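A single protein chain has been removed from this complex, and every other one stays in its place.
Going in written order, the chains are labelled A and B, and every chain counts its residues from 1.
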Amino acid sequence: MTERAIKQPDTTTVGWYEFATRHRASIAALVVLIFPLAMPFTALAVNILIYGLYALGFNLVFGYLGLLSFGHAALFGAGAYLCGIAVVHFGWPWYAAIAAGVTGGFLIALLIGVLAIRTRGIYFAMVTMALSQCVYYLFYQAVDWTGGENGLRGINVRSIDLFGLRLDFINPLTRYYVVATFVIAAFFVLSRILASPFGAVIEAVRENEMRARASGYDVTLTRLLTFVLSGGFCGLAGALQALHLSIVPIEIMHYETSGLVVMVALLGGMGTFFGPMVGAAVFLVLENLVSLWTVHWQLIVGAIFIACVLFFPTGIWGTLIARGRR
Amino acid sequence: MAGLSFDLIALQLFAGLALGAIYVLFAIGLSLIFGMLTVVNFAHGAFYMVGAYVGLYLISLGGNFWLCLIAVPLLIGLFGLAVERVLIRPLYGRGIDYPLLLTFGLSYVMVECVRIAFGKTGYPFDTPEILQGAVNIGVGYFPLYRLFVIGATAVVLLALWLFLEKTSFGLIIRAGARDPQIVRVLGVDVSRVWLIVFGIGTAIAGFAGLLAAPLQGVIPEMGGTILAEAFVVTVVGGMGSIGGAVLAGLLVGVVVSMTSLFAPEMAKVSIFALMAVVLVVRPQGFFGRAGLLS
Partner (left out) sequence: MTSKVTRTGSMSRRRLLTTAGAGAVLAVSPFRIKLVQAQEATIKIGFPVPLTGPYGAEAQDQVRAGQLAVAQFNDAGGLNGRKAELVVRDDKLNPGEAATRTLELVEKEKVNFVVGSLSAAVQLAINNVTKERGIIFNSISQSDAINEASDFSKYTFHEALNPHMTSGAVGRYAFAKFGKKVAFLTADYAYGHEMVRGFLEVGKQFNIENLGDIRHPLGTSDFSTVLPRLQALKPDILCISNFGRDQQIALKQATDFGIKKSTQIIAPVLSHASRVAAGAQAFEGVIGGSSFYWGIEDKFASTKAFNDAFRKMYDGKVPTDYGALAYGGVRAMLEAVKGAGTVDTDKVIAALEALKYDYYKGPQYYRKCDHQSVQSVLIVKSKSRDMKNDADVFEVLSTEEPNEKNLRTCDDLGHKS
């Protein structure tokens, strides 16, 4: 930092990267505030926040822990279903329903994690996929609770009551800002986790498992804890999704939803803090715009994906950061 | 539901093995490419689908099914060579995630191109005249064409085994899979070996697609469902093990068949449950090498 200051004593000419880093928090808040205006429609902006949060939770396992999971749809879906069931079948208020969703994410992550955590590499991807398919089937068959293939309907939360304040949850912008509040809170929590000693252990396990073990850390427990934490974030994302769309489709647990999050995280930049959110924004906006223009949107999206893998392997955000640092 | 006779159970077992043969045929290419190149080919289903469409197109031009049995694998194999050369090769050494994701994107592109060329609705694909009808196999009637598919699978497996075990090129391929570094040091152009392996793998996928077409017709999405099943077969057998894929393919077929008998609605999830159980007990699958890609 001092070296920089000596080289460039005049602060008015610092590069945009330095400026952006210094005002990271304000810029992020600003972006979130005006974001819906820049989007084609508000519901899409909400989806981006939710998928960004889902990818953020996924990235904790993929980017920070270095394990490729192909079963995160089960965690996302469990959050959505538990939140939805809490509202539809038990009539719980919105905050309790969100808590139920987060708990759902934790529980399913614990279940899958305990069984899968001993495997590595491609096998971890496959075990998580297989187990999440089993979870999918469980929810598919529990028609009385989940609506089965027809999906869970009736998660109709008309207003958010908070300390005597009543917010109209039908209003698109209000819905956006309510969801944004949770997403920002999740970002804050995650950055605290990553900055904590536990965060350092996570990265140590990824970088060198042997050394981490030799240093006295319980590698398996660290992996499991991280996976479960990831489940909490994904569960929250699922719960918000359920409240936002007022339905939970069974497709939310399909392995395509697992594949989607891998794609989003990679597109944005795995292992970067804002990458998943950027990836979600780029992917969903692209899909939205191209599908309005042609029914062959999958061709364009597929081609862009190939180009990203070939030419921007560190993802959009990862590439930007690397450019900025240069 | 009444009617559980010995004949039915025997027929059911046979149907399972026949279904397993289709799984084997599809999974074998996937397993070959993975075992030799450590590339998880997510576009394998798309190659399979394109194989069926190429067959459909050749027949509409006046070709016949028997000609397609030769032409389709050749054409799809050539296409596979091009894909490896242009798209996959730059990614070697970057870890397994990148080829996986690239082929994922590629499958989108391939499916959409077929939709543009042939339309979104599927087409019927007639069973060749002399293979139509059902024959009595002792315990009941079974479609003749399905017996033909079992035979074709056996031929492909035999040819592949002879190629890998009995030719010098096969030896290089096997050596390359064990330790590419050493093979390179010995003066062998490993990238050429990988190119050819990818071509063979995709050719088999195209062949499988062609064989599946008379069973279910063709549609752009036909590769999607079988891909998941093929992954299960490959993983249960042990990634990269051809013998494992054969055993696992037949096992998966029988498991599906037996589940269909007692709890048909669970037929689909049964294979995932099987995979979960196998992997939790034995993480590298039946014949997989432990520690591969950890």
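Following the convention adopted for this analysis, contacts are C-beta pairs under 8 Å (C-beta built on N, C-alpha and C of every residue); 3 or more make two chains touch, one makes a residue touch a chain.
All figures in this text were calculated on a predicted structure; none of them were measured in a lab.
If the hidden chain were put back, which residues of subunit B would touch it?
Missing-chain contacts on subunit B: residues 1, 3, 5, 7-8, 11-12, 15-16, 18-19, 22, 115, 119-124, 126-127, 132-134, 140-143, 145-146, 215-217, 219, 221-222, 225-226, 256-257, 260-261, 264-269.
Identify the residues of subunit A touching the omitted chain, counting contacts across the whole complex.
Within subunit A, the residues that touch the unshown chain are 5, 11, 22-23, 26, 29-30, 33-34, 36-37, 40-44, 47, 143, 148-151, 153-154, 156, 158, 170, 172-173, 241, 245-247, 249-252, 291, 295, 297-298.
In the analysis below, only the chains that are shown with their structure count from here on.
Once bound in the complex, which stretches of subunit B touch subunit A?
Touch list, subunit B to subunit A: 40, 87, 90-91, 94, 96-98, 101-102, 104-109, 111-113, 115-116, 228, 231-232, 235, 239, 265-266, 268-269, 272-273, 275-276, 279-280, 283-285, 291-294.
Please give the residue numbers of subunit A that touch subunit B in the complex, ascending.
On the subunit A side, the touching residues are 68, 115-116, 118-123, 126-127, 129-131, 133-134, 136-137, 141, 255, 259, 262-263, 266, 296, 298-299, 301-306, 308-310, 313.
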